[in-house]
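Shown here: the complex without one of its protein chains, the others still in place.
After this line comes subunit A, so read on.
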Amino acid sequence: MPADEGLLDRIVNWLPTTLGFKRVASWILVPYWAHKTPVKPLPGGPHASFQHGDNVQCMMNLIMPLKVKSPIGRAEAALAIAQNKDAIYAGLNNVGTVHFARFVIVGDNICMFSVYDGDFTNYIRDFIATIGQVFNAVVSLVEGGDDVIPCEENVEAFIQWVHERDLYQVPDTPTDFLRDQEALNGDRAVSPVNDDLTLLPRKLVLQLRANPNVSLGSGYRAYPGYSAAQVRERLGLGW
């Protein structure tokens, strides 16, 4: 901090750290910024890459708001999963590219988190072909889900619907989200303004307004990426 900082500078620097200012900014300033500088939501899923290691153990973080926002709605969701447990296991086996899959209820959302290999659309399509009825049972409880079920007859729309609910994965180097913004806007030239980290908070705030839920990074691995089948093969489990 510069030593010659005056009283006014100190107030300006202190003000944003106060809770009251943050609340006022959230209600007034951020909507005003968003109105003046519209920011598009960034698409979900892993960043496209041709590197082999980036195409195994990919993350899907699906957050789906329930239609019935109450304990009854949450119980219905839990029941839908429980009733289809065997089909889910069979599906995981037949699709062959899944490492882990979890269903989680957070608030009034049913969430599906999974780690899979290969292309996202192939992954979802293979799941539809294998256990489409499970997707139908779960998605029928979710806001906007009726438009895309039965998923077997709405394959393209269903995949798109899932993709839109998959969380944006902020790059491992978080400032790289600026590059994603530029790519989304078709701006291929890197603006020097966007490299100025003093402006990052506003851009980050606006992006997180457009993408309220995000994955921070694309997952941290304790070992290099292997496909589910490679793991099974090397452990002698068959694949």
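Here is the rule we go by: a residue touches a chain if its C-beta (ideal position, glycine included) is under 8 Å from a C-beta of that chain, and two chains touch if they have at least 3 such contacts; residues count from 1.
Keep in mind that, in the parts below, contacts and distances are computed from a predicted model.
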item	value
Per UniProt record, name of the chain withheld from view ["N,N-dimethylformamidase alpha subunit domain-containing protein", "Peroxidase", "Molybdopterin converting factor subunit 1" or "Urea ABC transporter permease subunit UrtC"]	"Peroxidase"
Residue of A:84, A:97 or A:114 touching the missing chain in the full complex	A:97
Residues belonging to subunit A that touch the chain removed from view	48-50, 52-53, 55-56, 94-97, 117-119, 121-122, 125-126, 128-130, 132, 152-157, 160, 226-230, 232-234, 239
